[in-house]
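All protein chains but one are shown in place.
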Amino acid sequence: MNIQRNTAILLMHCPDQQGILAAVTEFINQNKGNIVYLDQHVDYEQNVFFMRTEFDLTNFLIPRDKIKEYFNTLFAERYQMEFSLYFGDQKPRMALFVSKMSHCLFDILARYTSGELDVDIPLIISNHEDLRWVADKFGIEYHVFNITKENKEEQEAKEMALMKEKGVTFIVLARYMQVISEKMIAEYPNKIINIHHSFLPAFIGAKPYHAAYARGVKIIGATGHYVTTELDAGPIIEQDVARVNHKDTVQSFIHKGQDLEKIVLSRAVEKHVERKVLVYQNKTVVFN
Amino acid sequence: MNIQRNTAILLMHCPDQQGILAAVTEFINQNKGNIVYLDQHVDYEQNVFFMRTEFDLTNFLIPRDKIKEYFNTLFAERYQMEFSLYFGDQKPRMALFVSKMSHCLFDILARYTSGELDVDIPLIISNHEDLRWVADKFGIEYHVFNITKENKEEQEAKEMALMKEKGVTFIVLARYMQVISEKMIAEYPNKIINIHHSFLPAFIGAKPYHAAYARGVKIIGATGHYVTTELDAGPIIEQDVARVNHKDTVQSFIHKGQDLEKIVLSRAVEKHVERKVLVYQNKTVVFN
Amino acid sequence: MNIQRNTAILLMHCPDQQGILAAVTEFINQNKGNIVYLDQHVDYEQNVFFMRTEFDLTNFLIPRDKIKEYFNTLFAERYQMEFSLYFGDQKPRMALFVSKMSHCLFDILARYTSGELDVDIPLIISNHEDLRWVADKFGIEYHVFNITKENKEEQEAKEMALMKEKGVTFIVLARYMQVISEKMIAEYPNKIINIHHSFLPAFIGAKPYHAAYARGVKIIGATGHYVTTELDAGPIIEQDVARVNHKDTVQSFIHKGQDLEKIVLSRAVEKHVERKVLVYQNKTVVFN
Partner (left out) sequence: MNIQRNTAILLMHCPDQQGILAAVTEFINQNKGNIVYLDQHVDYEQNVFFMRTEFDLTNFLIPRDKIKEYFNTLFAERYQMEFSLYFGDQKPRMALFVSKMSHCLFDILARYTSGELDVDIPLIISNHEDLRWVADKFGIEYHVFNITKENKEEQEAKEMALMKEKGVTFIVLARYMQVISEKMIAEYPNKIINIHHSFLPAFIGAKPYHAAYARGVKIIGATGHYVTTELDAGPIIEQDVARVNHKDTVQSFIHKGQDLEKIVLSRAVEKHVERKVLVYQNKTVVFN
């Protein structure tokens, strides 16, 4: 929603030193880019400078296809900067992975079809037929790859081929009940978003609501995070919680939790889509 | 604050069966007790019935010192009921354990001296001299028992003797940085309240804010719980959380967390003091 | 979700007096109804007793079609009790009113089609064509009644006739941007649920996010309430809030608010559908 059309979005981090912010903003200003958004953050402990800026390209003197090169030459090497450059008119392309539960799927598709979420969703992938009817309602391709211990590698290879064909740029696991293998994670580094139905790092793994109920917690949570090779341990993008009490059951934990899950996942997806998430050492900087 | 003076407070649980609630309330009504509070809860999974009721004794036909016996005879055996009976005019007597941080101590003492918390606090126990000045401000005895691996058993024995002498009925660990030994826990079962500075069961043990920061969580928490022999695993009474983001540091986690800790601990203490907490199988029923 | 099939649900209130709870539960027990849920509340200020109970009818000795009469005779008159009796197998029938925004509509329809919300939705009514495509996706009748100052009374009469024909038992205004007239409110007393996009009673009326932004609040909210003849002043069923800060704009208030609105509205609808809301003097008792 907030992505301006004719803009460039720069996400970067580098060792902090005097004058970086000034140098970058001056560079944009001098070349007649109009900064429409700038947020920066300094981690004084690690001594790292993070920045996200979005600037209008209408009068920008450097041709669009040269910006990356210029940035690389002028800043990346000098400041040991790592950066990503996006353009406001390039829509991210999402593959949605689901299993049997529909609440997150519905929430994302409702935002998508109403224009709230500025992405393309070329396909939905599942290990079950159960949610094909939802995909059909929204007119989106639905591909089933049943997964067993034996065929997992092979099936994931097919999924990746299909996603490549469809130009998928990131993956959303909308309560997809399968562990993603290292190969796919390597193919989509910090580009696979999962919703875990607990307040991580509490209740890692399967059946977190049952575990939370058994522990007698007074608050439950949900966590949207990037998938890494360590289970439920990737960089956290967003979390939220809800109160429970002794009157709640495992079933009502699950029920209350589903509202958390869908909102937290959608918020995490939105931040990713808006290029507002920067990962550094297994943690995220999430710009406003 | 809510404790009525001339009342009896009954906390009970038993296997659920038809007619218990009716039987108990009828018993109170027929003997001219006036119910001023009643809350009940049925755990349909475990099939257990829980109840808290508070009734005015002004016209109650059974003498105060016989109520327990009558209850035992008429209900406890018949329904396999476990119950506790308290009287509104018996103030719980708290021993406060502290180490070096003052925020929880101040919060409890402010509530106590302003009359908000209906207890007696005959003494403060610490393993350090640091907070004697706070105790002095509020005119409360401050006893230091320095604890080492070698003297721990001996020192705790002295603490227990002192608490017995002072008529202590429950203990509050207001950021007391020592593990309580099994002996003292056995002496005060479900009567030692601790504040843990994380959203349990995440970040059990020492330095939870550092661990939370390292994990990159977006929400921090605090947990008030009864102490059992397993570290940070006792029945949870109250939890609360606060948002953090990438701009926060370990220091700001600690700073924000202190507000959580003191409020959560005070709420847990208040519920305990009002006899509104019932422990069953390492979980709590906390009545309104 | 929680509604048991072969059960009766009793919602009641009456002046508080000794023995009511015992009398009602005894009556159910003696007639071999099995209480599967009971929650009660006493307002000691107004001296009113409120109760919701749900009991299994499998072995109940009183025929289903006589229960109401018996209750009336045995309790309602004696205790000046007002009560409603529902059966777990009677699904409430909802008319959904919408205008142009789809987020609440999608949320309710997703819950409905996935079986989470135990209702029938025979029709959607709107003053605009805009959301017909959503209704079509979900295969629900969509009726447009355009409303002008001149035709309002006439159009609402038609709407009411249509709803009567469809057996509608309650109405949900899912961001329906029209004031409902007194006639329709009288026809559906405490049976029209509205979502207001502010934390009532702040920002009554039109454009509450703009007003909230102008006031510089740090928290925004949404309110689910029953519609009465006084604008935005009916009994509140549910509220929730979200933090905002100086970086937010009116647009981001609206965006964040939409998540609040849909969750709050759906929770309010769910409580209503489960017969867990009792209205008394423009306030609600909402049972767990």
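A, B and C label the chains in the order they appear, each numbered from 1.
Assume a residue touches a chain if its C-beta (ideal position, glycine included) is under 8 Å from a C-beta of that chain, and two chains touch if they have at least 3 such contacts.
No experiment lies behind these values; they were computed from the predicted model shown.
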item: Shown chains touched by the chain that is not drawn here; value: A, B, C
item: Absent-chain contact - pick from C:Gly33, C:Gly88 or C:Gly221; value: C:Gly221
item: Among A:Arg5, A:Lys91, A:His210 or A:Arg243, residue touching the chain not depicted; value: A:Arg243
item: Identified contact with the non-displayed chain, of B:Thr7, B:Thr25, B:Thr53 or B:Ser102; value: B:Ser102
item: For chain B, the residues touching the chain missing from this view; value: 1-2, 102-103, 106-107, 110, 114, 116, 137-138, 245, 247, 251-252, 255, 258-259, 263, 266-267, 288
item: Residue numbers in chain C that touch the chain omitted from display; value: 41, 43-45, 50, 199-203, 215-219, 221, 235-241, 245-247, 249-250, 282-286
item: Contacts of chain A with the absent chain, listed as residue ranges; value: 18-19, 21-22, 25-26, 29, 34-38, 40, 42, 44, 243
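Note that only the chains that are shown with their structure count from here on.
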item: Touch-based graph of the chains, sorted into line, ring, star, complete or other; value: complete
item: Chain whose Cα centroid lies at the greatest distance from that of chain A; value: B
item: For chain A paired with chain C, centre-to-centre distance based on mean C-alpha positions, whole Å; value: 36
item: Euclidean distance of C-alpha centroids - chain A vs chain B, Å; value: 42
